[in-house]
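Of the protein chains in this complex, all but one are displayed in their positions.
Lettered A and B in written order, each chain numbered from 1.
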Amino acid sequence: MEKRLFIKGNEALAWGAIKASCRYYFGYPITPQNDIPEYLSKQLAKVEGCFIQAESEVASINMLLGASAAGARAMTSSSSPGISLMQEGISYLAGSELPAVIVNITRSGPGLGGISASQGDYFQATRGGGHGDYRTLVLAPHSVQEMHDLTLLAFDLADKYRNPVVILGDAVLGQMQETMIDRAYRPLELPPKDWTLTGAAGRKPRLIKSLYLKEGEMERHNWKLFEKYQRMKKEEARYETSQEEDAQLVVVAFGTAARVSKTAIRLARNEGLKVGLFRPITLFPFPEQGLLHLSQRVKRFLSIEMNTGQMVEDVKLSVARDADVHFYGHPPGSPPVPEELLEAIKKVYIGADP
Amino acid sequence: MKQVFKRPQSLKDIPFHFCPGCHHGTIHRLVAEAIDHFDLRERTIGVAGVGCSVFVYEYFDIDVAEAPHGRAPAVATGLKRVLRDRIIFTYQGDGDLASIGMSEIVHTANRGENITVIFVNNTVYGMTGGQMAPTTLLGQQTTTSPYGRDFLQDGYPIRMAEMLATLEGTSFSARVALNTPANLMKAKKAVRRAFEMQAHDLGFSFVEFLSACPTNWGLNPVQANERVEKELIPYFPLGIFKERKGTDYL
Partner (left out) sequence: MGKIIVNRERCKACALCTLACPKKVILFSQEANSHGFCPAELSSETECTGCALCAEVCPDVAIEVWR
């Protein structure tokens, strides 16, 4: 008999971390994600874990680097400006091939911005974010259930690929309360951690670094990372579709934008419009194959985002050869409402093939 | 005759790339000697800073993690929280520790993390070609203070050992030098004491080494060594500024 919890998104995520055997958390307060460190400051003590409120986000990501190098499952969380501070550390994690889970409960920007939800960090999350030629896996929940389930997946993928994984939530998902089903955690089969720093007793010393100065080393290392990202693209793209089989227009949206879009699509269908939804769950790797396949029949896509145009570029890269791509943006300040998205759908639906 | 001096086991038998007369090599050796003295090699993990210090992984025969510039104390914190019975030390220069890493070192000391920090203070940025450091002396010419450090423009040099000694979390804070054999012997004792404290879970230990950087001081090794005595020690006094005897602070 599965347990149902009525729980806040941020806490569902934090509970997911503990369920996934994460016992180390380092973070710094920032609205709207403080529930995560607050929850973990209490709960980690109960499982003999370690919680540190670090002096800054910079310190947090570096403590994460140390804990990961020691072989532990560890996590940090922040919101947009704090994630900016962490970019150097994330680049080091990727370059050093260390597993790590980094949660961004996106708020509005740029700069100090505001505390309401946005999707303005899509580029930051999917284009590496820091310096150098690397990628992080990016998971985009759209419900409290996914805030929890995708956290379990995040830890597994981080260990599978020895790479940082970003969970890209937002203020709405973080603060809302919904029912979720508290399923048992079934981990992926993962490779042994034979690279961790534990003290060179009875073995040769190990090294965790990202510095490559010798002739040819840097190039080889970059291709090695590239192969890893290619493998991610092949094996890890995830998405959800609904009502796309007969759709004349497909909305592409993630996270909170996808939630509101679902209602808008229902309203559109009530008016006889044949609209479907394609919801990326992984933003890196972007589910381009799934979209491309859809574009062989659907010739009109509408990217709906809570920003001024970021994911739409990936939609275009995936389908622009075979379909028209439109964009509706609702920049941060307040979440979009279904009626507004319905208007946006209608605007591009008129003129769609009968 | 029997051999009375040889390379410590924790120090690999490879040539140092450091400049002639640079004290990094000596400091590496003193740290390795302390590790060997307490037989800690197999459970020690080093954290390299960025600067001439970045190559610790080439020279120490131990596990090493490379940290971003200034962040070694935070990386060391993560390591130590996971591996509580291992010996964790950082090796950082004056830019790494006292400039970009100032927040990390202060808070790591403040939390009383049970690690050892080796701080190499040569009043200049070495690796990057001789720019001003937070420890550059007033009047000292560097590539970014070509008219000499001016208090009105750049403030005074920072005395890290004294500053960290004021924190409750610090258990051991000392400043040493290597310019004379007598000072070197005191330095050896201080490094040993720092690692001993960590091995006994006595808290955060910090050793600041006044070092020569002949290349960026524009001096030959002997002159650079003299500068430590004539210019550095008067501003950065040697001594033990804090030494906790037991866990009396708990």
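Here, contacts are C-beta pairs under 8 Å (C-beta built on N, C-alpha and C of every residue); 3 or more make two chains touch, one makes a residue touch a chain.
All of these numbers come straight from a predicted model, not from anything done at the bench.
Partners of the chain left out, restricted to shown chains and counted across the full complex, are B. Looking at B:18, B:57 or B:195, the residue that reaches the missing chain in the full complex is B:18. Within the entire complex, the positions of subunit B that touch the omitted partner chain are 1-7, 11, 15-16, 18-26, 29, 178, 180-181, 184-185, 214, 220-222, 225.
What we mean here is this: only the chains that are shown with their structure count from here on.
Per the touch definition, subunit A reaches subunit B in the complex via residues 24, 26, 50, 52, 54-56, 58-60, 62-72, 74, 88-89, 92, 96, 197-202, 205-211.
The residues of subunit B lying in touch with subunit A in their complex are 41-45, 47-48, 54, 57, 60-68, 71, 74-83, 86-87, 103-104, 106-107, 111.
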